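Of the protein chains in this complex, one is absent; all others appear in place.
Chain IDs A and B follow the sequence of writing; residue 1 opens each chain.
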């Protein structure tokens, strides 16, 4: 194996170190609203049964998996309300096992997600800024910020407490990021973009890029770039998928409200407004100036024209299309197809077409 | 706040500085074909009303917005031909305002776009190449080229006057880029790619990647990579969106003619030819060896099979599909659906299906 050629860089880089959050199982139970049983143990991370080691928390949705959980190397198990714990849990396991904590709750899956959030919140990085990161002197980083290898932080950038800027991220001038955010790696953020708190951005995402706006010159048939000088405002608790692109507004702002979740390879055009807790699956595209109200759910590969309004609580099935300027309304109603219509209607039309096609063929056979 | 650990790098980096273009309002009026009225002022950038400051140019499409423009901190306003300027513009504003220039023209939106182009053309970077950029000694960069942090410029690359290579861009060996281009950030360009002048490439785009070509071996069922060793030739005044991918030709060339505008997350396959002033919206995919003639407009999420020909002036609606080898013809005709057909036909078919579905249901109710 080849020795590393850059001991001076690596040494300093290596002095940066991540620590898992640590919490007792009883503290964690209290935070996630679970009832604690068994031994109080120290926890540092969540895991699957097979990958679990000391300090790990696993979860069980059905009592029938409890035996496997007990047999794992995990230190604690989230169990559903109706589970019976064996009097001596180690008796249920094939070999000697460490004592375990049990966290009983009504929604184990949600409890597992909340537990991971709690433990992640306690995780921290010692050492701060990698020696290879390039930080403009005018940038203001909270002392608890962690910046990884070869990140570039431009002039007048501001970053809040405990935010983690992964390797290769590029923050152009004036970007503002709140607390407890994670930019995993190689994220690019243009000027004029703000992220609030607890935002997670997966690798390769491009935030605040120029929107697609051109003005045709009738005399020449050529298109001239309309200035894309607006802002992108991203709320708290937002997650943005890998290689997703969100354009900033042309003159005003594109806005993504609190709690929005965007999958990979999603496109959000300029001046779009996305409401709270909207969920958008992969490869969906939203054209300029469209509005998605709170709690909308959008399937994969959906296409929304410009100036569309999807009203609160609508569910759009995968591969649906909404033509420009349309309004889609109906909380909890599932729409499907292009143009998107209530699924009952869509399915009836499919059935009608199939029936008529068979009928036509019948006499000929 | 944490002090920067790399004063020597940052210092040198900081000695690079961008300057806005500067022009008097009367010079600019002449360049964009507008009539100048009011005070001659110095201009440096375009802005929205709310973000405007001294040196800013704003625009008004309708006279009813003129009052707001006058009340802004902008130094100049583009106004439509039919606007009446108040005798004393400052009287129309709530407080003391700087004197303003008015640029009267028939198409304010186009004038605003042209003005931004003029001002951008005057912008320049002092200091050239960031200390952290890696430039191969065999690369030839014009002295006015600007290279940002951590860009990698490979052997035999050539870059023309005033081109700006943003942070984290990677230009593999032999790439040729003309004058006045902007690669915003983290753009990757493979060998065999040429860009002409005034090309803008948004972050994350991949230009000249290997096309998707494999030869099945009937004896084994395995696919073997067909060499992808052709070229990618991009004309002048092209814009390419964030995370868009354009493959180079397998043996010959993929070509993108002058004035083409590609949105984010577009895919262009190997050996495709795109004509002048073609506009393609987000998430559209164009398969290998297809041809789009001049002035074609392609909506979002369209899918074009291989060896398709879209003739000059065709408009393809969003989410449409064109099967392999098809020809679509009709300048100014809007096509829709899969397979793409004239929109009148498409809408009639939708209506027929809805009517037949209702009819069938009627007796049952």
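We take it that a contact is a pair of C-beta atoms (placed from the backbone, for glycine too) under 8 Å apart; a residue touches a chain by one contact, two chains touch by 3 or more.
This is a predicted model, so every value here is computed, not measured.
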{"item": "Full-complex contact with the absent chain, from B:72, B:107, B:182 or B:245", "value": "B:245"}
{"item": "Touching residue (missing chain; options A:42, A:117 or A:252)", "value": "A:117"}
{"item": "Contact with the hidden chain (one of B:55, B:108, B:230 or B:259)", "value": "B:230"}
{"item": "On chain A, residues whose C-beta touches the chain left out of the figure", "value": "1-2, 4-7, 9-11, 13-14, 46-48, 50-51, 107, 109-110, 112-114, 116-117, 132, 148-150, 167-168, 184-186, 200, 202-204, 237, 239, 241-243, 259, 261, 263-265, 277, 279, 281-283, 295, 300-301, 318-319, 350, 353-354, 356-357, 360-361"}
{"item": "Residues from chain B at the interface with the omitted partner, ascending", "value": "128-129, 131, 133-137, 139-143, 145, 150, 152, 168, 170, 172, 186, 188, 190, 204, 206, 209-210, 212, 214-217, 221-227, 229-230, 243, 245, 247, 251-252, 265, 267, 269, 283, 285, 287, 301, 303, 305, 321, 323, 338-339, 345, 348-349, 351-353, 355-356"}
